[in-house]
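Left out: one protein chain. Kept in place: all the others.
Take a look at chain A:
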């Protein structure tokens, strides 16, 4: 439960607003006379005040505002004719409310009693529809409580955010420049040192070599005053001296430059820290405790439940956790949707609950937790749960899953189909125990928040929705990757893991990977965005996304790292580019386009649920690994076998074959004998030594037709022997018939 003092804080903020409206409104009525819109705003203010006071159970304020509300309503409906003398009574009531609010402010509770006459007076007005004469003409308003809060329009904060993101870009640029500066300083200092050394060496030499001459010169100074050598020596001497002095100056200069740049960089660092601090506190300003939303919702839901003859208790944990204002606003819809579903379809009727041995009152637990930069909201009800078989049935009916392989799909994945648009709306009555009702709306809303939603359920016991959303929308956590000299980013929250392409050499060819017993369809980024043939890719990474249980892979060329950034919208001119969520500018000044991963795979989940690729993989009647160093043999055999509905893997030598067998389920191996790296005999003997492949059928397909070769193969453990060139009949007998026996 949200703590009371927090709630009182909100109440006071709200009351402050409402009272302001009331005071201003009455003043306006007094000066300008009757005005419908003024009365309307007064009516709304009293209504809000009543509601918010009732949450914190300030009954007196609730009652007083209720009376006022009735009065304004009567005025609006024309039941009472407006008269300026009403102002007096209204003011009296408002003053009472102000006094009570002041008390709440100071002591946290209502203290004074309400004068009965005031209430009676209003009741009288309402009942008799006439306004009693006023004894006193003017009532001065009591001073409103002074709060130490400042209300700022969200737009103002948004503007600050905009300049902050600019500052962040500048900061990144400065950090880059700083490195450059260090580089330059280092270069100068190195060259300076070299210069100094050269000059010192030179002058040392000079001094030594001229010392004797110098003696002579000094001598000659006395002997021959006009000696040319003396003059030349002197100029040289002075020049050298000057150079030395200059060099010393330069060295000193370089040293102070060095110290200066060190200093500067420490200033940059503290500036960076301050900017980060500023960023965090700004985000904090925009944050609202989630309890404010949950509390409001749970009150409404409890009422709702009562209306349909059910009783629920809602338990909220982690109400103090704060979320960004836009996130807060957009969470309202999805959460109320889930809660409504819970009371309508989840929580059973009294009789049903008793029959099931459950407590009469249903329980809904809302548990909010902070996980790093994410908020995890778990909403759990102890109702009927979701009937997985029914979900499966409907998914099959709707053609989302093909009936042949429903048994292969994990419960988690089946449940995720309830989020597919139009999943259950058509046969609502049939689908009582499940809840598809508009859950795709929930999912869309959560996705817009760059969040994810998952569902877990146990039939007749409970259903849990887990929503994971970023705490703040302004700063996103992004994975940066590059492709064709452009940088792209993708929100990190959908990313489950990153694999290297090298471990899945088949991925480019097959457009799917088999990872952790899941067939995950993959797409190649450069194909989608640059219309290039992705098969040429040598190196790369597979980003595995988890969209509420449905996994998809994306192959990218290079991953640059991870960054936090403010994502800008593309604007109206480019808004049709829906494959992007927006962009941000990197520290280097180049734009990075943020990809919407949902759009990337959209067609698959919205229209078919699953791509044809995986559908195929489930209808193969078996799988064969063809090992041959000749591509034409591999290709011919592959097409022959695929025509027989077989899944065909290919390898060009024994080593590749062994690697493939580690990762894929293979029903049969067809191998050549002569191959590079590892030949067929070795492959056969290795396979036979491995307990896992002891009984795996191995057929030799070779151009060596001699008895000797054949015997050797059987000796090592081969099951069949086909001599090239092969015909369909041999394939049929040796491969297909054998597979049918399996």
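Observations on the structure shown:
Throughout what follows, contacts are C-beta pairs under 8 Å (C-beta built on N, C-alpha and C of every residue); 3 or more make two chains touch, one makes a residue touch a chain; residues count from 1.
Keep in mind that, in the parts below, contacts and distances are computed from a predicted model.
Missing from the rendering is one chain, named in UniProt as "Chemotaxis protein CheW" (options: "Xanthine dehydrogenase family protein subunit M", "Phosphate transport system permease protein", "ABC transporter ATP-binding protein" or "Chemotaxis protein CheW"). Contact with the omitted chain, checked across A:236, A:332 or A:530, is made by A:530.
Shown as candidates are A:169, A:243 or A:655; the residue that touches the absent chain is A:169.
Between the chain not shown and the residues A:78, A:561 or A:576, the one that touches is A:576.
Here one chain is not drawn; of A:47, A:568 or A:635, the residue touching it is A:568.
Touching the omitted chain from chain A are residues 165-166, 169, 486, 528-532, 568, 571-580, 583, 585, 589-591, 593, 599-600, 602-603.
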